[in-house]
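Missing here is one protein chain; the remaining ones are kept as they sit in the complex.
This part shows subunit A:
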Amino acid sequence: MRTNNEPVHVQELISKKKQSKNLFLKFEKAIPIILFLIASVSVFTTIGIIYTLFSETIEFFKQVSVVEFFTGTVLKPLSQDPKFGVLPLIMGTLTSTVIAMLVAAPIGLMTAIYLSEFASERIRKTFKPLLEILAGIPTIVYGFFAFTFVTPLLKHVIPGLETTNILSPGIVMGIMIIPMIASLSEDAMSSVPNAMREGALALGATKLEVATRVVIPAAFSGIVASFVLAISRAIGETMIVTIASGSSKNFTFDLTQSMQTMTAYIVEVTGGDAPAGSTIYYSLYAVAMTLFVFTLLMNLFARYVARKFKEEY
């Protein structure tokens, strides 16, 4: 506390401080460089991963032809006469993803419409955190939920269902990604300005017409983004399919059969003893590369769609 009653000279105090501040100023100048280096970590990691994937994939293609890999419908890595066709795995991945999206897209979107356009503030406030809890359940739990609950349940409806099959994990994956679609789409829809809803309501539109013909088109790019994230999540999902779909490398359209996804294949092979440098070992990288390209294309496509249909406001 000040005891004497001399007036305060602010400028004087500032200039006194300034002298001791020089060191700080130098530090201040270094800050952007330090932050840049920190920010680069993730970029360099990504580049590193891509580099490894590439170089090991090239090794693989020295042993197995590209044509055989991408057109082969038989995957028998451990047999005497090994075959390395990736199509069964792509089939498994696409099938499970499509099933998941068939479950998640309508339910997720309708949930979002309800929460954003119809639900009262109170319901929304209790509902959304619940959804987010659903999103936080570890996938291994979903995996044995699919295996021990959904598959037996489905067997009552489809007697021919195998114990491990692609249908059950597909559905459960769908349930898993519902919150993601619902929550992100709801965010996109809630951020559409109220003035637009009012404009439509004042023309005699019903709430549903406002939702489907003003809000959804206006939030379209956000909704597409949520779908893409959900698809990427489904393509990359590993645990559920590993547990509930088994490891048969079937190339089939029969949903009641066991199929293996790309991710589950990687789990299987890395779980076994694939000696470094063997063809099996390199096939991991080729499959991982394929997976990577898949999600990359998915993202590019989504960006294109989102931009094409974006409604600017």
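In the analysis below, a residue touches a chain if its C-beta (ideal position, glycine included) is under 8 Å from a C-beta of that chain, and two chains touch if they have at least 3 such contacts; residues count from 1.
Basically, contacts and distances are computed from a predicted model.
Comparing "Aldehyde oxidase", "Phosphate import ATP-binding protein PstB", "HmuY protein" or "Dihydroorotate dehydrogenase" against the UniProt entry of the hidden chain yields the protein name "Phosphate import ATP-binding protein PstB". Touch with the chain omitted from the figure is made, among A:Ile58, A:Ile133, A:Leu203 or A:Leu297, by A:Leu203.
Across the entire complex, the residue among A:Leu154, A:Met189 or A:Val214 in touch with the chain not shown is A:Val214. Across the interface with the omitted chain, subunit A contributes residues 120-121, 193, 195-196, 198-206, 209, 213-214, 217-218, 311-313.
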